[in-house]
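Read through the structure below, which is laid out as structure tokens, and then see the notes.
Only one protein chain is missing from this complex, and each of the others stays in its spot.
Chains here go by letter, A and B, matching the order in which they are written, and residues are numbered from 1 within each.
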Amino acid sequence: MRPEIAGIAWSQRQKAMGFVLIGITLVIVPHLMPNNYWLRIYGMTGIYVMLALGLNVVAGFAGLLDLAYVAFFGIGGYLFAFFSSHHFDIHLPFPLVLPLSALVTMGFGFALGAVSLRLKGDYLAIVTLAFAQIFKLLLFNLDRPVNITGGVNGIFNFDPIEIFGFKIVSPIAYSYLIWFLALVVIIGSFRIKRSRFGRGWEAIREDELAAEAMGVNTTRMKLWAFAGGAFIAGASGTLFASFQDSVFPNSFDFQQLVVIYCMVILGGMGNIVGVTLGAILLSILPEFLREYGAYRMMFYGLILIVLMALRPQGLLGEIGFLTKKMKRPDKDETGVLKASTDLYYDVDSMKAPRKAGYSIDRRPILELNNVTMNFGGLVAVDHLSLTLREREILSVIGPNGAGKTTAFNLISGIYPPTSGKVLFEGTNITGLKPHQVVEIGIARTFQNLRLFNKMSVLDNAKVSQFCRTKSGPLSILLRLPRHRTEERETEKVAKEMLSLFGARLTGYRFDQGAMFLSYANRRRLEIARAMSTNAKLLMLDEPSAGMNPQETVEITEFIKALRDIYGYTILVIEHKLNVVKTISDRVIALDYGRKIAEGSYEEVASNKQVIEAYLGRKKN
Amino acid sequence: MDGTPILQMEKVDTYYGSIQVLYGINVEIGQGELVCLLGGNASGKSTLLKTILGVCRPKRGTVKLEGERIDGKPIKSIVSKGVAIVPENRRIFPRLTVLENMEMGAYLRTDKDQVQRDIDEMLTLFPRLKERLHNPGITLSGGEQQMLAMARALLSKPKILLMDEPSMGLSPALVDQQFELIQNVNRQGTTIFVVEQNANMALSVADRGYVLQTGSIVLADTAQNLLHNEMMQKAYLGGST
Partner (left out) sequence: MIHGIRTFLYPACSGNDMDFYLQQLPQQLVNGLTLGGVYALIAIGYTMVYGILSMLNFAHGEIYMIGGFVGWWVLHLLIGESGPVLHVSLVISLMLIIAMGMTGLLGIAVERFAYRPLRKAPRMNLLLSALGVSIFLQNLVLHHQGAKARFFLVSSLIPESLRLFQVGEVVFSFMRILVIVVAFLLMTGLTFMIKRTKVGKAMRATAQDIEAASFMGIDVDRMIVFVFLIGSALGGAAGTLVGLLFTQVDYYVGFQAGLKGFTAAVLGGIGNIYGAMFGGILLGLLESIATTFFPATYKDVVAFVVLILVLIFRPWGLMGEKVPEKV
């Protein structure tokens, strides 16, 4: 497997050369600075790079608009002041203070995350903003009656730091230290991005519900996002405090936050190279605009407005360097952009023989016992009971609004039923969260397709392996054997599932953004993604919707093969009754949330109640 | 049909982005007719109505109202020319009162006195609404909301009334009531174009019907003929039993 950075494949040798080059640059550049002033700018740029990358974790990867981020920067700074100065007369050595501050700040990150878990989008932004304001207020006011924070003047005059005997006092020494750590953060960012954590976060950013439905523990991952960002911000703050030899409240205010956000957005949210460049650009640019004073902040404001209107994905885009391949929309063999909704189907062309009957002796794998879903007066599912046996394909049919998708949602845990039980392999799974349901072995697709659009085809499939892997941040960052093994396994499973669809989702398609696929391929990917969860039971919600007759035949054969060759048990919602006829062992029909017929296809399709449900009753 | 048809769609192709949803639609509706558009899921029914109303713009073809082209015009313009709609799920304004909902129906009209008279007429037609005149829309029962949505649409004195799946979300008893209402309104002179999934119900009140399948019109005939046409079952349930 060739490691990839920013969408370009690098060989081992090229990578090593790259590192050497960067190393040499970092050693030389400080000496190229004309004077101390520019050396300090160089140092601050390094700190900004770290800060921006930390924000990139929580806002770029996970898509959480955390407006309290700058407070973590402040906490790290003040912690250094507490641990290494005369203020409290504590004098811990720097190699201890740095990780300690980072960890304590991370703790605050977890706390903020825990409080904000249920909030989305705008509300999350506002609540975090309120917390940041409280933080700043505390900084200003906690100097009476006991002087904790030093009030408006802050705290200054810290202990000089030294690492393994080397005293870090001169700006050049600080530059080395800061940029070394910045490099560590950059490498760490790449590692975490291409791990289950990075994929889990990006999935949450794209579609939190779908991520949860593919096995990602969204609650825990959101907490980790806050914590991860806080960790880096805390470390940056500690460095910053030592570098400036002071901390005061105005260094950690809203203006600072806006600057960091601009860096991340300008570079492209989630794009590590972009964010790094954005940070460097926006650290240096103001120096050239110094004489323009307040124009600086106006400029930042304008950047935000203009970027959002014209190029919200930032200068370098969110998916990484978009190669030409990724931009090309999907074309089928005929060369025409295939995305039709031709649904006319012809009975005679369905030539494949159908397997006879259904086996009564196979053990029940899924049971619904009198499940009811009442949405505040609207009964969407009404005392539904069904049994699904191993290696059976059960089709669910019924007119719009009959409760089919609601039943799926109940089984997959999106909301718990008002009453009744859902059992899987004998275990009661009623009320479990969706990611837990996935872990147990049930996976589903969505009627309206909920792919992770900006992620690649391969990554979409890899996300599903989240619940089958366990590596934590430490394993990932240190590339421990467990992580490497899990990554290999993840890739293997994902590629296997995708290759079941032939050339459509493999080869160069692996790296193509999901949003560039044709409609039919997107439906296929949705199924492949569900399969990659190592599920035993698949729930397919209108798998052939929008496909032309050719594609429909193909998907029909495929679903049958899933049962016959691969041993899946499948629950299908389908409207094309020809498809239902071909694949089903059994069929149940729903109307107004109730089961109105059950049996073989022939029995159900000729049932008067069913026909009436579809065509409607005649008028009285 | 005598005179210019109220509505004419010729060779209309509509796309959602790069996906084609309607293929060469030809529809004609004459003055005073009650015509229904039938089809199963994903047949394109809603898109067709949206194309008439101006929510979607056809890529090819024309839509004419009393001979005047309306395709490509903004919604406001089309509504002001005399197209009214009872949307799917009725969409009455939940926190406006019954009276205010009705006033919104007459929003574009400038003849205040006549509007008042028309409102009074509606209230005699729907006494239940009169009882609840100052209650917010959301407190109305399903049946009352039906009536309100209808009254609201009629208050614009439309040349043609579009109805998007009127049976959606209603219990069977209310569906009967709804179609009786539609029939009554049509008998009083309003031209109505109903999009409906419940074929039998719609055909039992309509004059004519079109059947849409995956974006193309596959059947067009009088309602009576359609009711007894075997192809209907095929179009809906796909294939013989």
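The rule is simple: a residue touches a chain if its C-beta (ideal position, glycine included) is under 8 Å from a C-beta of that chain, and two chains touch if they have at least 3 such contacts.
Just so it is clear, the structure is predicted and the values come from calculations on it, not from any experiment.
Student: Among A:22, A:184 or A:209, which residue is in contact with the omitted chain in the full complex?
Tutor: Residue touching the absent chain, from the options given: A:209.
Student: Among A:96, A:126, A:169 or A:285, which residue is in touch with the absent chain?
Tutor: Hidden-chain contact among the options goes to A:126.
Student: For the chain left off this view, which of A:100, A:172, A:281 or A:304 is in contact with it?
Tutor: A:304
Student: So one chain is hidden, and I want to know which residue out of A:17, A:32 or A:115 touches that hidden chain in the complete assembly.
Tutor: Within the whole complex, the residue contacting the unshown chain is A:115.
Student: Among B:10, B:28, B:66 or B:103, exactly one should touch the missing chain; which is it?
Tutor: In the full complex, the listed residue that touches the missing chain is B:103.
Student: Check each of B:4, B:31, B:80 or B:224 against the chain that is not shown and name the one that touches it.
Tutor: Counting the whole complex, the residue in contact with the absent chain is B:80.
Student: Kindly note down the residues of chain B that lie in touch with the hidden chain.
Tutor: Counting over the whole complex, chain B touches the hidden chain at residues 53, 75-76, 79-80, 84-85, 87, 91-96, 100, 103-105, 107-108, 152, 156.
Student: Name every residue on chain A in touch with the hidden partner chain.
Tutor: Within chain A, the residues touching the omitted chain are 63, 65, 115-116, 118-119, 121-123, 125-127, 129-131, 133-134, 137, 140-141, 144-146, 209, 254, 258, 261, 265, 293-298, 300-305, 308-309, 312, 375-376, 409, 414-415.
Everything below uses one rule, namely that only the chains that are shown with their structure count from here on.
Student: Distance between chain A and chain B based on Cα centroids, please, to the nearest Å.
Tutor: The separation of the two C-alpha centroids amounts to 42 Å.
Student: Under the definition above, what is the set of chain A residues touching chain B in their complex?
Tutor: Residues of chain A touching chain B: 337, 339-345, 347, 399-401, 519, 545-546, 575-578, 581, 592, 602, 605-606, 611-612, 614-620.
Student: Would you tell me which residues of chain B are touching chain A in their complex?
Tutor: Contacts found on chain B: 18-21, 40-44, 167-169, 171-172, 175-176, 179, 197-202, 204-205, 213-216, 232-233, 236-241.
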